[in-house]
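Left out: one protein chain. Kept in place: all the others.
Letters A, B, C, D and E mark the chains as written, and numbering starts fresh at 1 in each.
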Amino acid sequence: MYELGVVYRRIERAEAPVADELAAFGSATVHEAMGRVGLMKPVLRPIYAGAQVSGTAVTVLLQPGDNWMLHVAAEQIRPGDIVVAAVTAESTDGFFGDLLATSFKARGARALVIDGGCRDVKTLTEMRFPVWSRAVSAKGTVKATLGSVNIPVVCAGALVRPGDVIVADDDGVVCVPRALAAATLDAARKREANEADKRAKLASGVLGLDMYKMREPLAAAGLRYID
Amino acid sequence: MYELGVVYRRIERAEAPVADELAAFGSATVHEAMGRVGLMKPVLRPIYAGAQVSGTAVTVLLQPGDNWMLHVAAEQIRPGDIVVAAVTAESTDGFFGDLLATSFKARGARALVIDGGCRDVKTLTEMRFPVWSRAVSAKGTVKATLGSVNIPVVCAGALVRPGDVIVADDDGVVCVPRALAAATLDAARKREANEADKRAKLASGVLGLDMYKMREPLAAAGLRYID
Amino acid sequence: MYELGVVYRRIERAEAPVADELAAFGSATVHEAMGRVGLMKPVLRPIYAGAQVSGTAVTVLLQPGDNWMLHVAAEQIRPGDIVVAAVTAESTDGFFGDLLATSFKARGARALVIDGGCRDVKTLTEMRFPVWSRAVSAKGTVKATLGSVNIPVVCAGALVRPGDVIVADDDGVVCVPRALAAATLDAARKREANEADKRAKLASGVLGLDMYKMREPLAAAGLRYID
Amino acid sequence: MYELGVVYRRIERAEAPVADELAAFGSATVHEAMGRVGLMKPVLRPIYAGAQVSGTAVTVLLQPGDNWMLHVAAEQIRPGDIVVAAVTAESTDGFFGDLLATSFKARGARALVIDGGCRDVKTLTEMRFPVWSRAVSAKGTVKATLGSVNIPVVCAGALVRPGDVIVADDDGVVCVPRALAAATLDAARKREANEADKRAKLASGVLGLDMYKMREPLAAAGLRYID
Amino acid sequence: MYELGVVYRRIERAEAPVADELAAFGSATVHEAMGRVGLMKPVLRPIYAGAQVSGTAVTVLLQPGDNWMLHVAAEQIRPGDIVVAAVTAESTDGFFGDLLATSFKARGARALVIDGGCRDVKTLTEMRFPVWSRAVSAKGTVKATLGSVNIPVVCAGALVRPGDVIVADDDGVVCVPRALAAATLDAARKREANEADKRAKLASGVLGLDMYKMREPLAAAGLRYID
Partner (left out) sequence: MYELGVVYRRIERAEAPVADELAAFGSATVHEAMGRVGLMKPVLRPIYAGAQVSGTAVTVLLQPGDNWMLHVAAEQIRPGDIVVAAVTAESTDGFFGDLLATSFKARGARALVIDGGCRDVKTLTEMRFPVWSRAVSAKGTVKATLGSVNIPVVCAGALVRPGDVIVADDDGVVCVPRALAAATLDAARKREANEADKRAKLASGVLGLDMYKMREPLAAAGLRYID
């Protein structure tokens, strides 16, 4: 599936205003707006609570226990990007730490999403450079085997193409294909508009059963109430 | 084991003063007070640190990837309840988010314990609506298949009957059967009374070996000291 | 591998100044300074963020679901020690809580590292007694079967001998053999000296590709750039 | 939830002919016949392929790393029983081996279902004494702490009451409550009767889409075919 | 990432002779021949040992706990196909059993690869219809929510497009993109030709150190021999 040993320098990124605005909706709403697809598996967790970002994907394919390609990827970062790193086999090693974070930040990266481990999390938290990772591990890595940069990768079960939009927060990480970004933003706005109204009704004690008109389909499905 | 498609509207809840007071002792002490039984597996974790609650159980049985019955359950909540949701198969989907939390809170629920996933955790943390869950996931769910409300359920390995008392904090979640709630409260009070005294002794440098009179049984078991 | 039912009272500890100073470098740097060995598996996690300690190991071998030997170990603690507890089988039970922590602290222990579960984490956090554990669980343990104190143990995959230096922080836990402690401290200091300079360069936008002179080996390995 | 230190000697077993006949239908069909409930989690696996049994449950609650109560349970076994063992915490230790199997078999037990580990699997396979377990492990256990026999237990997520019917095969283990055993047998027979006919149709090339009349509901749900 | 509710009826399959011949080389050799990419994660295991197949992929996207789309997929199967089923969330339910296998076989399918659970494994083994799955579970599924057929899917971490070649055996499952199938077959043949010769040398006692000329690079990397 993967082409190894290549770096694509020219990628088409989703439009910046769209990519930027999606952050505000969060991964759950964006995931709904896309029709409940595109989500990475929940094994990826943020290294600290509260970060909420979006940006365009620079993708990296790593070999297990080897972070060489993250250095190669740094050169391809443009302001507003989020680096998405897949690994060719499961690995919890600490591929990424504060030095790489300093470099990524200087290049304009907003976050790292990695299907592997991360370290220096105390410093990364102080720097406010958010990382979503499969593990935290002090274990360092070697620089010996090639992977690739800016090829399509599968990260935590989701297909990510370079230039796609990544939305990440405490709930997880979702990938919005570049071609669907604008439509997804529209759909997310509509959902959000509805939500404020719904929230007010529910807070006042209205039941979802009534608000969503569920009583009839529940009865049709055979739900019985017993006193 | 399970009856599907039913909602029991009348359940006998443990007495409110007992259910309320158990929170102060925490899950570890209550678990000890019950003779070390009734604990849910430690895969359930709180979405934020520091919450400590108790209340009477409204139980829900969900189908994997389907949160329909949580809406049905909302109507059965009374002030002081904690909703306990089991799933018929392992699922990490985000069954519960801020809209349902708003509704549960408006009905008087104190918390949710769910053997599945939860989402909108940033908002839930701001709302201070505590959830103990198996996972955090942005993945939404459908509303297509019936489960049940207020039947006995197995949640994270523990049997919970509607009306039982749930005690949850950073250490985990314990279920106290309704019939044992008063006796458990008594036993917890006695343990707690002893603990302050023990803590002072240990803080002053007295060893548990002496305080608990362990030296003799250790020697009897064959412990040897080597210099 | 293990001798059961024994307590070694005389152990040779690494020199205190060396053991103390290693904390400042953190587990990732110390792990690098040792040549990327000695790390415990990342299943061990701190019960709260931000603790960073080092000290000399008092080792304990526990039986699953039984914390008797932690009481025996308390007597062997000297100021500056970190207790390292292995278990003869995987167990997530709460072997350690606030009473034992009070006792350990009174004896001068700086932390506990346990390949099992821990409880009372809210109180432990308030006490600022750090624990690295495999799980958090309210489940209590019995006191029925002997293990040992101050024998070599394997904790989360790492061999720890009594008197070795333990370094633990948010990234994990590393064990430095007593005989290598001084040399490791030297190596850690050298790494750290280099890091400040590297960080400044990377922050100014210099790429790791250039700073580490990676372009040539990458080309030699066959990396191709595609525009 | 659990009463510790007790042995119930008188239990009401499901009727033998019903308990015996359910084996032939297998766990999947019985699980369907009950309305898709009562199944143990798939972490329980048979120690060898091909066994297919049913029988009445003698239940045991074990402490982690302690198999004392299996010896107590042996005395309560009657011909046609299946022993179902739960553990108060997750444990992969080898609670059961060829000596206990010899004893259980002599008492008339047909199988063991255990939410823990098993050992001597080569001998057990030669003896044709089937075990469904969470793990295989050579690790032995102690005999130090009481559990109970013939109380309701939660085994691999399923509630089992003494006297319930257990059906186990390569697909897993299902528990049929005593009161539902006869009705479940009827339902299983009906399903089976249908299945032979369905199998013949499908083997001849008829599609499930047509046989189950799914085309209309699929279209109603919005399925689109693209050429 | 995924388009829901669609069935692509026209897919371009890899050429049959190429797809058929790859089976003989096995997943490990094909994976090497592709440059060590395209492998599904080793959580997928065969339900019985010894099956070794290849074929062209018909892809299915399932919802957790719902096997409706497998019935839809059956109609799209042509002789020589292997069905590859992804699920939108982790699920171990038994999506597939002997009735569906009968139908798939009647349509000419050679195997199923599913990132979920499978049941009726005893019958499937007797039918010699091989399945690679994440779990074996008696748990049945509903038919309530749409997925898709013949869209690109991520199955156990690997991207599979309809018409790609699947190679599966006891070592695992590898996906060969349609466009690379012929080149991969050539590369596999070359590897295999070499292997017989290597095997003979190694069997005669020649060391890999000498046969692969590793002594020099090992010395260059700093390997020291100590007597």
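As a convention for this text, a contact is a pair of C-beta atoms (placed from the backbone, for glycine too) under 8 Å apart; a residue touches a chain by one contact, two chains touch by 3 or more.
What you see is a predicted model, and the numbers here were worked out from it, not measured in a lab.
Among the displayed chains, contact with the absent chain in the complete complex occurs for A, C, D, E.
Only one residue from E:Arg9, E:Arg128 or E:Arg199 touches the chain missing from this view: E:Arg199. Interface note for the absent chain: among D:Asp81, D:Asp120 or D:Asp164, the touching residue is D:Asp120.
Among D:Leu146, D:Ala182 or D:Leu209, the one in contact with the hidden chain is D:Leu146. Touch with the hidden chain on the side of chain D covers residues 5-10, 48, 68, 71-72, 74-75, 92, 94, 97-100, 102-103, 105-107, 117, 119-122, 125, 135-140, 143, 145-146. Residues 63-66, 88-93, 137, 139, 142, 144-145 of chain A touch the missing chain (whole complex, contact as defined above).
Residues of chain E that touch the chain left out of the display are 26-28, 31-32, 36, 39, 42, 45, 49-50, 52, 169-172, 174, 195, 198-199, 202-205, 207-209, 212, 214, 218, 221-227.
Please note the rule applied: only the chains that are shown with their structure count from here on.
Any chain that touches chain B and also touches chain D is listed here: C, E. With centres taken as mean Cα positions, chain E sits 27 Å from chain A.
Look at where the CA atoms of chain B average out and do the same for chain E: the two points lie 42 Å apart. Among all residues of chain D, those that touch two or more other chains are 36, 88, 90. Under the stated contact rule, the graph of chain-to-chain touches falls outside the line, ring, star and complete shapes. Going by the touch rule set out above, the chain pairs that meet are A-B, A-C, A-E, B-C, B-D, B-E, C-D, D-E.
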